[in-house]
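For this depiction, one protein chain was excluded, whereas all remaining protein chains were kept in their positions.
What follows is chain A.
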Amino acid sequence: MAAFSCSLGRAFAAVSKPKHSLPSQINDRSSFISPSSQVPLKQSIIFRKTRSISPKTTKISCNLEASASSTSAKTFHGLCYVVGDNIDTDQIIPAEYLTLVPSNPDEYEKLGSYALIGLPSTYTTRFIEPNQMKTKYSIVIGGDNFGCGSSREHAPVALGAAGAVAVVAESYARIFFRNSVATGEIYPLESEVRICEECKTGDTVTIVLAESKLINHTTGKEYKLKPIGDAGPVIDAGGIFAYARKTGMIPSQAA
């Protein structure tokens, strides 16, 4: 668990939103589906983020079957969408959609509907079907330098808003990685090998976060992932602000 402290004085004490008004199970961003469940894929991947859009409302909806303890089994199960190297932020969310403001709930949803729309037409299977707002692929598998290019936070936000829960790439560009963690929108996981060459779009995969493992059920292969480390708890909590409040690390007055 990261030791995260800062001397920010009274800044955070001014926050007016309710803290911890929800059961900790739901505050934790874990998927509770066990790998062996026979739940139809569509249901098992419907996992909404715990995301406070305004001080009063907290948008939560979880279609959960088995519900495990929030601190043990963290698994993501669903279909994967495979992309290549150097997927830059213009491909993840083209600039023309940046007029949408992510902190606005309606525009957040709209942003999600455009996730990965910038991929060239060589990607014949699209991340989101036409006339759909959400993706059926909860896991994106990429190659090197995922998220390179612009610093636009709209990139991880669009992926998260679309319904993705994790990206598994060989490596990341730093601003994209940082934005993913700060927003808590998706888990930016790293693979040890080039799994983008061994998985195909539509494969069923499970990620067991606690074991840093990805299982491709379609091919039967398992892959080691690099541990998410300190970034994990931040994303679990829902981003850097939520994490700082949840862990009680923000002093209520000047240190």
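Some points to look at:
One rule holds for everything that comes next: a residue touches a chain if its C-beta (ideal position, glycine included) is under 8 Å from a C-beta of that chain, and two chains touch if they have at least 3 such contacts; residues count from 1.
Basically, contacts and distances are computed from a predicted model.
According to its UniProt record, the chain left out of view corresponds to "3-isopropylmalate dehydratase large subunit, chloroplastic" among "3-isopropylmalate dehydratase large subunit, chloroplastic", "Sedlin", "Proteasome subunit beta" or "CCZ1/INTU/HSP4 first Longin domain-containing protein".
Only one of A:Gly78, A:Gly118, A:Gly142 or A:Gly160 touches the chain withheld from this view, namely A:Gly118. For chain A, the list of residues touching the undisplayed chain reads 2-8, 11-12, 14-17, 52-55, 86, 88, 90-91, 94-96, 98-104, 118-121, 144-145, 148-154, 171-175, 177-179, 181-183, 188, 190, 226-231, 233-234, 239-241, 243, 255.
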